[in-house]
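Here it is, the structure in full.
For this view, one protein chain was removed and the others were kept in their places.
What follows is subunit A.
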């Protein structure tokens, strides 16, 4: 089937992770002839979202293939529920309950491994769950490039923190502030003064202001400003997402980012992609394809080489399925790249500990289905902040009645040791009767694993081979976007990075629709007639 695959391209992209996909779209958009390959049968690589079936395959693959364990290791899956559903009579009982409690308290379904399997398609579980800052670089890029039309988002409805041994909402809107008693009026004023100045600084002013703070922590700064312990907790852990060790300037920048993204879409500064983060690379792939990029999955590559053709030009050659593909530039995901082509740079790397839990309720009940970001302050001095994202059925992540909860932190020991103590704070992990009412939601299923950190910028030994990093532990996609832009600028110096794609509505023949200035159909026709 792949035999009619053309062999010569200006740019070949191997791997459909976030960075690779953005570069592919950007190159195709400005007219480069692009081939985009992936060795697996789905998009996204380590950035993918899986349904429950796909996830089971992924887990099996990782546990049986030593090669995969170079990327993902210490993987352990656990069920907290029975294999099969209890007898079907339960159903009737459930219906009765429904009429009793009316809408507010639908009867709790008893889940089994079989009922998960039966609804496998309704799950979209992220390997790399991330949020977008409403005014962050990815949101701006999606809008300016018009790729936003391929995706839908939901607003994160609340930010929580762990304070005094319980979950506490972090006030993010005026309404929240009125509702909260956690911050006194005096404290609010104190905080206002400090945050106003942070948002007001431009880069230069910021560097000047914090000159003396280079070797100090953000916490020391907050203490210096006279903030009370409560406020320091909110600012340091919930807003800046830091730890006691967070350097001052980094904390200031994180705060500014958070504050600047407030008030654009929802109550909080964050957006979550519908159906999971794995949709996003695909959106960029779609744009690449619309502008002529050729797509081929299930296409492993065997060998990468170079050859010099006349005029001393270097061509990168790729052997794949007994075919040799040629290109001027190869963009390749770090996990696909032959080791000898990566020039080792001594960088401090820190692997990532991750976990996914599926539960039968939210970590903190609320009237409407919540979408939650919780930043857990480290429980011990050794630990790092643990980022928790809880998403529900409205995001297309799971069937009704369930929540998917992601845990992400920088690895200290291993995923289970790093994350289980945090999970136990907010979930009931004892198994047992799912219908029993309890404070905490029941954990029904979990998987924990470590991911090798490949987020550091890596160089290749060949100028025309560009290596793309894997996912990092941070909350957003900012690093992927900036790396993609850098790679694009190396390949296409002087070209615009993802200029706005015309709206199809601009090319529609409908009298009441005015044509936009970027009407492109002339070009398109010319191409077609060639």
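Methods note: a contact is a pair of C-beta atoms (placed from the backbone, for glycine too) under 8 Å apart; a residue touches a chain by one contact, two chains touch by 3 or more; residues count from 1.
Just so it is clear, contacts and distances are computed from a predicted model.
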- Select, from "E2 ubiquitin-conjugating enzyme", "Tubulin epsilon and delta complex protein 1 domain-containing protein", "Ras-related protein Rab-8A" or "Phospholipid/glycerol acyltransferase domain-containing protein", the UniProt-recorded name of the complex's unshown chain. "Ras-related protein Rab-8A"
- Item | Residue, one of A:163, A:232 or A:297, that touches the chain absent here | A:297
- Given the contact definition stated above, which residue among A:27, A:46, A:142 or A:325 touches the chain not shown here? A:142
- Message: In the whole complex, not just what's shown, which of A:78, A:108 or A:188 touches the removed chain?
- Response: A:188
- The one of A:9, A:43, A:123 or A:357 in touch with the missing chain is A:43
- Touch with the missing chain holds, among A:30, A:259, A:429 or A:457, for A:259
- Which parts of subunit A are in contact with the chain that was left out? 1-2, 5, 42-43, 121, 139, 142-144, 148-154, 171-174, 176-177, 183, 188, 191-192, 195-196, 199, 234, 259-260, 262-265, 271, 274-275, 278-279, 282-283, 285-286, 289-292, 294-297, 299, 394-396, 501, 504-505, 507-510, 512, 520, 524-525, 527-529
